[in-house]
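A protein chain is absent from this complex, but the other protein chains hold their places.
Moving on to chain A:
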Amino acid sequence: MLRFIVRRLVQMVGVLVVLSLLLFLWLRSLPGGTVSAILGERATPQSRAAMEAQFGLDQPIWVQYGKFVGRVLQGDFGPSTSVLPGTDALTIFFQRLPATIELSFFAMLIAIALGIPLGYFAARRRASLLDNASVIFSLVGIAIPVFFLAFLLKYVFAIKLGWLPVSGRQSGDVDATRVTGFFVIDGLITREFDASWDALKHLVLPSIALASIPFAVIFRITRASVLDVLDEDYIRTAESKGLTNRVIRGRHILRNAMLPVTTTIGLQIGALLAGAVLTERVFSFGGLGEALALSFERRDYPVLQVLILAAAAIYVLVNLLVDIMYAVIDPRVRTR
């Protein structure tokens, strides 16, 4: 098992090296560029040249890449050029990371807490009203564009009804002490429970918007997987033993049905950043997604490089975690 983990971590380094090169080339081949983004259309050639020299963009691209790799190996991704000029890109990443983790955590919590039980009961009562209704519900969840859902939720529940805050992570009039950057946890640590509560309220709408796709996917995979397991001979054996419904559900059905669901959850966590770009933008949530969108618009290469490489690393790590979970659940994987 340990050898397996080490091998996968080494693979991850390979993935990141290749990705960094592709990313570097790809970003610089985009139309526009840092200088145009900052100076605008009407910049003089002189001022453009001066700024290109300032960022080192006048050098051949392989020289730029060599320097980039050299600095990254020392943990330096360079300063932001246009989002927060001068601020270290890695610092921006770490400042915004907690917001996105918090949002992703609650979104996945909603998706899993809703998707797995609903998927299970839909399968057990196949073709019932509950089954049909939840299948349609999940179809809507997957078909509706995330940004549209986000706007819709914001418009109805924040603007029209006024039940929940419109944007941000914390209301302006709440004076909260920052400890970890996770606003809900901070409030609990400092015993400023009103700050925690306020942060939670800010999380509701963005979490729901972000949860829509993972929920739909987890629900459908759970339902399909439970249906498969129900047909298995060992479920009939379990029934022939006269076991209680509770034991059959947990030990025999769900434990087996969770195998494909685990993979799905992993993939969905990996893909969460894509949804976060849209959701965080709509709710001005101040996380990585918003930073990614901003730095993209302003061609902030250092920030983009940190964010995308980090996203790739997270993706690989989550999938490693999924494989480990798989071995925990399925003994057949362990002995292979």
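By our rule, contacts are C-beta pairs under 8 Å (C-beta built on N, C-alpha and C of every residue); 3 or more make two chains touch, one makes a residue touch a chain; residues count from 1.
Everything that follows uses one rule, which is that contacts and distances are computed from a predicted model.
Think of the chain that is not pictured: of "YtkA-like domain-containing protein", "Pyrrolo-quinoline quinone repeat domain-containing protein", "Dipeptide/oligopeptide/nickel ABC transporter ATP-binding protein" or "Fused response regulator/phosphatase", UniProt labels it "Dipeptide/oligopeptide/nickel ABC transporter ATP-binding protein". Checked against the hidden chain, the listed residues A:R7, A:K67 or A:R332 yield one contact partner: A:R332. Among A:V72, A:L243 or A:L294, only A:L243 touches the chain left out of the display. On the side of chain A, the interface with the absent chain consists of residues 232-234, 236-244, 247, 251-252, 255-256, 329-332, 335, using the contact rule stated above.
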